[in-house]
Every structure is written in C-alpha cells, then in structure tokens.
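Missing here: one protein chain of the complex. Every other protein chain is in place.
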Amino acid sequence: MPLDLFNVGEPIADTKAPTDVPIGERWSERKFRGRLVNPANRRKMTVIVVGTGLAGGSAAATLGEAGYKVKSFWYQDSPRRAHSVAAQGGINAAKNYRNDGDSVHRLFYDTVKGGDFRSRENNVHRLAEVSVNIIDQCVAQGVPFAREYGGLLDNRSFGGTQVSRTFYARGQTGQQLLYGAYQALERQIAAGNVEQHARTEMLDLIIVDGRARGIVARDLVTGEISTHFADAVVLATGGYGNVFYLSTNAKGSNATAIWRAHKKGAYFANPCYTQIHPTCIPVKGDYQSKLTLMSESLRNDGRVWVPKERGDDRDPREIPEDERDYYLERIYPAFGNLVPRDIASRQAKNVCDEGRGVGPGGLGVYLDFAEAIERLGRKAVEAKYGNLFDMYAQITGEDPYSVPMRIYPAVHYTMGGLWVDYDLQSSIPGMFVIGEANFSDHGANRLGASALMQGLADGYFVLPATITEYLADGPFEKVDDNHPAAVEAMQGVQAQVQKLLNINGTRSPASFHRELGRLMWDLCGMERSEESLRKALDRIPEIRQEFWTNVKVSGDWHSFNQTLEHAGRVADFIELAELMCIDALHRNESCGGHFRAESQTPEGEALRDDDNFAYAAAWEWTPEGQPPTLHREALEYEYVHLAQRSYK
Amino acid sequence: MTVTDSAQRRTPKAAKTNSVFKKFVMAISGILMLLFLIAHMIGNLHVFQGAASFNSYSEWLRTVGEPALPPRTLLTVIEIVLSVSVLAHMWAAISLWRQAKRARPEGYVTKKSVVQTYASRTMRWGGVIIALFIVYHILDLTFGAVNPAGTDSTPYSRLVASFQNPIATTVYVVALVLLGMHLRHGIWSATQTLGQSNRRRQKSVNAFAIAFATLLIAGYLVVPAAVVFGLVD
Partner (left out) sequence: MNLTLRIWRQKDPSVKGKMVTYKVSDISPDMSFLEMLDVLNEQLIMDGDDPVAFDHDCREGICGMCGVMINGQAHGPQQTTTCQLHMRSFKDGDTIDVEPWRASPFPVIKDLAVDRRAFDRIIQAGGYISAPTGTAPEAHSMLVAKKDSDAAFDAATCIGCGACVAACPNASSMLFTAAKVTHLGLLPQGQPERNDRVINMVAQQDAEGFGGCTNIGECAASCPKGISMETISRLNHDLLGALRAGARPKS
C-alpha cells in the first residue's frame, strides 16, 4: 500500500444508531432516545442551511415549521434552481402499491446490495422506512405524480429491481419534487421563519470551541463577504461531480462548501466513489460545457456498436454488418445491450481506447435503432422514445431515426461525501450534512431513483428528528464578528479572494478546470489503476501550482464577478481531485462505481476485497504539504450477507 | 385570511383595483357595448326599407313604451348604460396602459413578436381612434351638428348626406374596420378574461371572434356602400 501518500489514523465508528435493538426498530428507538427541544426554546435557536435542493430545501422548510429560526443560503437567484430539478427518472418508495412483494426490507436489501456492500446498514434501513412517508408528504403538497385512470398513483420499475416501486412525474420527477420543497420553503419565508440569502455562496465554516457556529459567505451580487452565526450548520450542497469538468451536474454545482468544511476538520468519506452513466450525449468539441443524460431505457431497443477497424470514419450507414462490432452482444451474449451501467460504461471506454470510438474526438459509440425501426416500425419507436429522440436531435442536430445515435458515458453522481454518523452529524459537532453532500446511504454505487429518496428522507424526516439531540444542549453562547474564530475565518476568505485577483496570470479559471477534468476523466474515471492514479497524483500538484501562479481573474471582488466565483471553485476542485486519487489508489479493490484494473474477475467484472476493504474511508485534512490521514469505519453486515454482485 | 362572512361580501378596494379586476371591467363593459353594436347594426339595416321606415324606426326608439313610460325611456337607459360602459372601458384601458408603461420603462433595442395579432397590437391606439370617431359620429348622425344636411333634417337624410360625402364615408369605413379588429381581439380577450376559454376552445373562440367581427362590420358597411353605389338615396 502506498503509505507515502497518507497516514493511518484511529478507526472511527458511528455510535448513534441503537444497535442493541433489531434493525427494524432502530430508527424509532433513536427518535425516542434522542432529546427534544421544547417549542419555546426552538425560537431561541438558529440553524443555518446551505443549499436548497431536495435535501436543503426540505430541511429548511421543516425546521422553519418546527419553530427554529432558519437562515437559508443558495448561490442561484431562486431556491427553485437547485440541480435536483434536473433529475428525470423517479423516486423509490416501499409502498408495495403493486402488491408485487415489495417491502421496507426488500428496498433495504436491494439498496445495500446495489451499493456493492459499502454502505451502512442502519442508515439504509432507515432510508427504506422513511421512503413511504416521503410519498405521502409530497402528494399532500400537490406534487403531480403520474396516476392511473382510477386515480391511484402509478409506479414503474427501474434499474435492476424486480418490483415496481418507482413513483414518477413523467420525465421530470426531480423538478416536481423540488418545487414541492421549494413551495414549502417559500411558505416559511413568507411566515418569517426562514431568512433568505439568495445568490450567496458559503466560503468557510466558523468553528467556536469545537462546535460549528457559523459560516463566512460572499454575496455574489455586491461581493460583500460577511459572517453568519447559528447554533448549528447544515450543509446540503450536493455532489462534486464537476471535478470532472464535464458532467451532468449543473455548471454552478461545486464542492466549495464541503471542501472548506473538510479543511476545517470534517472527514471526507469515500471520495473516489463516482457513478458514471452509460447513455449520455457525447462530447463534441473543446468548447463543450456540459453533458446531457439520456434515459437508460434506450438500451432496451437500441443496439450498441463500433466499427471493427480503428479509425473507420465512414458514414455509419455505409458500414456493412460484417464490419461492425456489436461488442456488448459479443462479450456478454446472455445480457447483450442490457448489461449493468458500470459494465456498459467501461466497455464503451475500452473500445474507444482501442481507437474505435466514433464521432468527433473518437469518444462515442453508436446506439443504433435501425433494427428496432425495421422490427417495430417507426411509429412504435416514436411512441416509446419520441421525446428522447427529439432531445437528441435538438442537441446534436442529427436525426436519430435515420442516423445511429452516438452515446458516451458521463459522470453524474458522487456517492462519496462528508462523513456523517447515524444522526447525519459530521465529525465536527454541530455541523450536519445531508443529501448528496454526505456519504451515508449509497455505498459504492447508487441505484436509480434513490438519490431523490435520500435527499428528501434526510431533509424532511431524518435531520429534523436527529438535530434536536444536538440542539437540546443549546442555545449556545452568543458569537459575533469579533470572536477570534470569526475574524480568522473572515480574513482567510478575504485573503484567498484577494490572492486570486492578484495573480493576474495568463490562463482563465475555465481552462484549468477543463484540464483538471480531462485528467481526472482519463486517469481516475471509469477505470483506475495504480499507474494511472500515480500519474494523476504527479500531475495534480503541478496543476495546482500553475493555477496559483498563472490564473487570470479579471475585475474585483466588490461586485458581481462570475470569473472570481469560478476560480474559487476550481481551486477547491483541484485539491479535492488529489484526495479522490489518493482514495482511489488506496482502495485496491473494485466495488460499485470504483473499478480498479488490478482487481477484476477473469471475465472482467468488479472484484471486491471484503477482507481488506469492507470499510468506509474517512479522510482527515492535514495542513498543506502533509499527507491526509485515513480513519477507517468498519462496515458490518448483520442483515444482508456479503456476496459477489452478479447479474447473470 | 378568507372572509366568507356574508356581511363582508362587498369586494374590497384592494381587490377592485387589481389588474385582473380591471380586465373584468373591460370585458363586461365591452360585452355591453357589443350588444348595443348588434342592435345598432340591425337598426341600420332599416335603411333598405326606405326613408319612411328608417325614420319611423328612429321615432319608435324615442316613443317606445309610451304612454306607460315617459318619452325616450329606452334611449335614456341605453345612453346611461353605454356612457358608463365607455367610461369604465376607458378607465380600465388607461389604467392598464399606464401599468404596462411602468412595468417596462426601458424598452428593448430589438423586439420581435411571435404571435401577436395586428388586432391586439392596435387595441390601444385603435381604441382611442374609435372613441374620437364615436364623438364625431354622434355629432354627425345623431345631432346633425357637423352633418351637411344640418340639425333640422330627418335621420334618413342625414345618413344619405353624410355618406354622399367621400371624406365622411372614408372616415366611417376606416373607423369601422378598426372597430372590427378591436372586436376581433376583444371577443377573444373577454372570453379569456371571464375564464371561459380553454385549450380546446381556444381555436374556435378565435375563429368565432373573426367571423363575428367580420359579419358585424359587414352589416355596418353595406349601408355606406349602398349610398355610394346609389342603391339608397
């Protein structure tokens, strides 16, 4: 193991889940044992919530309803912009409305197994329990879920499960759920329970006497940097997929809040777990700023292929059958085009690495509907996939009915995040982390339609119930701007902002971001090896060095300056990228979204190493120049037995 | 807080001045004027029955209901309703116009409209022109003050005299065409404002608005046409 890259610290453990009772009773037991805060005292306590996606929006609204004073922060103009809005597929819940044998236990089981046995059983079970309340809550708020003619809620099946437990609102489930939370939040703002801070970005955490007591934030419009204090701080700032520059995340999605909290002492768990989705519209040129996901369902009828010859740039319609390589059908005759996401993604990368990729830059494979159109007729294909074909045509300008689609995998979710215990409290007392920003529920791989479930579970039900245990000790001693901790944090932020502006080099922040993303995609993407990761770890410090000596940020910080915003985020991505590579290098096994070339079965499947790696890796930041410290949280499986994931 | 208490059913001031309420006023007053326009158009067609019939129709309007009712009862009622409608319509229009100006004090350097009809674009200035025309129209044909036949003439001779003047006829035709366009958008808009439109109905409401406005205006325009072509003299 490359011990030069990190130190090993004390093991860490979650002590909050009541493991003395059976798993089905732990959540109720936890709620019962946890202390409460009486309504009169709630009014005296302030909670900062950063982010307004499904997790942050629902948490801020719920805490506001409960009577706490909430301060909500978001970087866009309105809470409704949070990137949860873009989720398409649906939200899982163990309602068993289809009477197909679903249950809380089955959802729990599927999620632990789907996470490739790298998630915490207690958290996942709670998630499954709470899932049913989410649907009730959202329906009551007026979320227009799809319904059947009888007026009952409709369900569909989703990736790899045998039951239909996914609730959806056409292809815009995330949007509708987010608007539900957004409206609840606006209602609390109107009621005066939530104070809003639009277009404000958190730039540091303030810790006083070992407790998270506030944040330093910059108003993106006026540029003013100010401090905000509270009795507890909740981060709901989403994932860090934009480390890769190109991802399905929003352009503004960033890791700054969690990364700066990490630098203040919060452990960062499993940063190398990233999920890569196989059916996205491929990159077209260097100018490309964003990747767009296309529903996975396309693989039901489309056939994936590349030319047999490398560098064959003929029009795909002119390539004869015997010169095409339907590689998924060839390698996996039993599953063909329907192999799981990670396999489909990795094989696409393999054929492109061989130089057989298609389209600009050779990064794409064909998804061909010619055979389906011939078999089913154009009408039928249109009825099934019409909206997706239209979306594809809009973005690429090509007609997928006549020319095969080109697809390529893209980063779209990060399972890793800040380490939290069962109460969703980070390693810094008083700082809670919810939604994609934490690491807790998905292990090494997230199942489809589970991200929305987790965000809302954390925000509506889990955090508001667990935070009381912490706040029961409050309200804490008043802190103001003059407190040394606040002064220090404030000065640190100002110094960094000024430094970025002073460099006045020759490269834009975007060019560094692009370079970093390309590097991470190539060396720490779908397939990682010791060699690739070592290479990345050699290169990243050089990028960081160049960034801090040669970046060019125009304007000043006293005004609306989008280049400055971006520069600060890129600086954090560079540091986070290094930790991701270290984590990926140290985890010398393949699991879920983390595929190490050295650890595979003879058939090329991910091979876990439970003896050595059945733990969550929680990384502690150490001052610059020193390797980070690894704290292992052993994962125990009492209810779901460890087994090799199989899709045969 | 909702106040559904019957003692408080009066619409409060704040609700009355809201933009949608103004649109209701606009729609209702517009409909009242539209009803008048239909009756007026039908009345005009008496001209084809000859001078005697037209003049006696005109006289009947003044004496209808006598002796049970005082003279000019019907006309007075119509005049009051119409005056109130005109004022209300104008109040709503001016107030919405000002609101729109306040809402976008600085216009676009470049602005293209996608679906806006010519009719809807000319509602405001068209409305002003129609209002001016009505003043002239009343002075011309009702009172005869600006009519070549003078104030002592019969309604029929005023009509013929006016339409034998090419300028008066042109003004009349232009104003009526503008009125037609005003109605074309107005009918659709009132349906929408009164909450009676939906996606399915939208097309038919618009088609109806066009057909109705065309027919009504045609009904008005046959009269000057007949005078010009000598069918009526």
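The letters A and B name the chains in turn, as written, and every chain counts its residues from 1.
We adopt the following convention: contacts are C-beta pairs under 8 Å (C-beta built on N, C-alpha and C of every residue); 3 or more make two chains touch, one makes a residue touch a chain.
Since we're looking at a predicted model, the values are computed, not measured.
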Sole residue of A:77, A:100 or A:399 that reaches the chain not shown, by the stated touch rule: A:77
Residue, one of A:508, A:529 or A:550, that touches the chain absent here: A:508
Residue of A:175, A:237 or A:275 touching the missing chain in the full complex: A:175
Hidden partner chain, residues of chain A it touches: 58, 61-62, 65, 76-83, 85-86, 95, 97, 133, 135-137, 139-142, 144-153, 169-170, 172, 175-176, 179, 182-184, 186-187, 189-190, 198, 221, 248, 250-252, 284-285, 287-290, 292-293, 394-397, 460-461, 464, 506, 508, 510-511, 552, 554-555, 559-560, 562-563
Contacts of chain B with the absent chain, listed as residue ranges: 1-6, 8-12, 14-15, 18-24, 96, 99-100, 102-117, 120-121, 123, 185, 188-189, 191-199, 202
